[in-house]
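Before I ask anything, here is the structure I am working with.
Heads up, one of the protein chains got dropped from this complex, but the rest are sitting where they should.
Let's turn to chain A:
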């Protein structure tokens, strides 16, 4: 059933995203054309273009920035809106009478939200790649990357891949935990009989503030209680960075579990559709 939920979720959200990705691609190509014709040396020299080309470039760039902003905002909005509208408004009557488990409902929404976030990033990378195409040589880029790997290896005695992977993991887990925080906040809002959207916002703000306070306390308390100089004296900078990255990942992972079970508990025990 998870697969079917996933499929229908993609269908329901794709109709918002695909046109936007289409618009971004078309606009990217248009901007690229305008650049190539109007300011061929844009990436290398100081811009010296005519007034007409400047206006056209100005307009296309503004449009480009607007579409990119819209895309990022939309991704965020759709993640929230699908969870709230599809599960906690009238549509919830349908979703909660389906023969599926609560965790399947949550997970299908989470996975699709995550998928669109990743696709959104990929589209931005592709778009920027197209825009800057021709202003650099692929050969040089590959050489630079290889250089970075060997430099890193000689300096720190470990592969750059390890750090990159840990960074990626950290970002992924923190993305999941921020989505689950939204889900938990929306669910907490449902516990109220009135002003549920407002209550959801309130829950989000309160949870965020509480977490901030806890983090601040830890950051102040740990150096006071433990002598970090001794702990880190034998450790180089890169090890410390690893500690930091992986620590963040672990804390976020714990938060994910907490937010997830909070959401599931409310949906199973205290569901109260309007």
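For this structure, a couple of remarks:
Note that in this section a contact is a pair of C-beta atoms (placed from the backbone, for glycine too) under 8 Å apart; a residue touches a chain by one contact, two chains touch by 3 or more; residues count from 1.
By our rule, contacts and distances are computed from a predicted model.
From the set "ATP-binding cassette domain-containing protein", "Beta-ketoacyl-[acyl-carrier-protein] synthase III", "Lipoprotein" or "1,2-phenylacetyl-CoA epoxidase subunit A", the protein name that UniProt assigns to the chain left out of the figure is "ATP-binding cassette domain-containing protein".
Within the complete assembly, A:98 is the residue of A:98, A:141 or A:158 that touches the hidden chain. Taking the complete complex into account, residues 1, 4, 7-8, 12, 15, 90-94, 96-101, 193, 268-273 of chain A touch the chain not shown.
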